[in-house]
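This is the structure, below, for whatever I ask next.
All protein chains but one are shown in place.
Moving on to subunit A:
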Amino acid sequence: MSYLLEQVLNGLSYGLVLSLIAAGFAIVFTSTGVLNFAHGSIVLLGAYLVAVLHDSIGFWPAVLVGLAGAALVGVAINAVLVRNLADKKPDTAAILMLGVDIVLLTELTRRIGNQVLTLGAPWGASVVRFGDVSLPTGRVLAAGVTVVAFGALWYLFSRTDLGVGMRAAAADGPTASLMGIRLSRTAATGWALAGVLAAVAGIFLTSFPAPGVAPTVALSAFAAIPAWVLGGFDSVPGAVIGGLLIGLTSALVTGYESDLEPFLGSGFGEVAPYVVMIVVLLVRPSGLLGSKEAVRV
């Protein structure tokens, strides 16, 4: 029983980190209509900044720089590349983002080299025990921070003018613009938010139980894509549920692989998220909470 509980907690805490990344995908999509395939590199960038700076300026200041750096790069990508696209179609922007991803990832890979850079997180490799169940402190913190972050997002989107403006811009850009909402401002805010969420996710993805920053972290970020898609492309709550579902599925399928192997074969844990995504999309083609328009894109 405690084993099941441990795998469930593993899965949920990892799923929350994935949902941070998935929410970033969803926010960029709703605010600018871009499928941001460079998101994985921004996750890596945030963690990389913390890893290289923590020695000289301390961990917490380095975290601030990491969050700000990732947000700034997001805003810059939007301002310099996305806004100046002559042909503002989602597919053109998606290809552009693949290009940005290659450039960012190549440069970060060059800088990281074959090292595994430690993040210098004060929680190190410590674990929290609840009876028989142990969970890495980093994961418990990640869960707490993620819940707070989503609370803040809810407040932003439902209680502030800026957030309501972002929702209006997402629902109907031209009308929102006529009502006096500055689309450039809502777009920049969306990219900055996504950057911050990516950096937070990057920090938790590279601290214990993961050893540190290595280029493969950008790949791990792609594990959040099924969460984003099955949540519905344009829904932040959908991304949260999607992340939890994917985290839980991977942990349970991996944890019970030896029991499942006779009929599912080995390595099913890697495929399971995509299977869940396909099943959800078969039942609900617009994702769990997605709006119907978004899926037709």
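Keep in mind that, in the parts below, a residue touches a chain if its C-beta (ideal position, glycine included) is under 8 Å from a C-beta of that chain, and two chains touch if they have at least 3 such contacts; residues count from 1.
Going forward, contacts and distances are computed from a predicted model.
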Next on the checklist: Can you work out the missing subunit's protein name as recorded in UniProt? Choose among "Na+/H+ antiporter subunit D", "Putative tricarboxylic transport membrane protein", "ABC transporter substrate-binding protein" or "Oxidoreductase".
Outcome noted: "ABC transporter substrate-binding protein"
Checklist outcome for this item: Of A:L205, A:A239 or A:L281, the residue that touches the missing chain is A:L205
Checklist entry - Of A:N78, A:T189 or A:S220, which sits in contact with the chain we cannot see? => result A:S220
Item to check | Which of A:G24, A:G66, A:G195 or A:G255 contacts the chain that the document leaves out | outcome: A:G255
Item to check | Residues from subunit A at the interface with the omitted partner, ascending | outcome: 3, 6-7, 10-11, 14, 106, 109-110, 112-118, 121, 124-127, 134, 136, 139, 205-212, 214-217, 219-220, 222-223, 250-251, 254-258, 266-267, 269-270
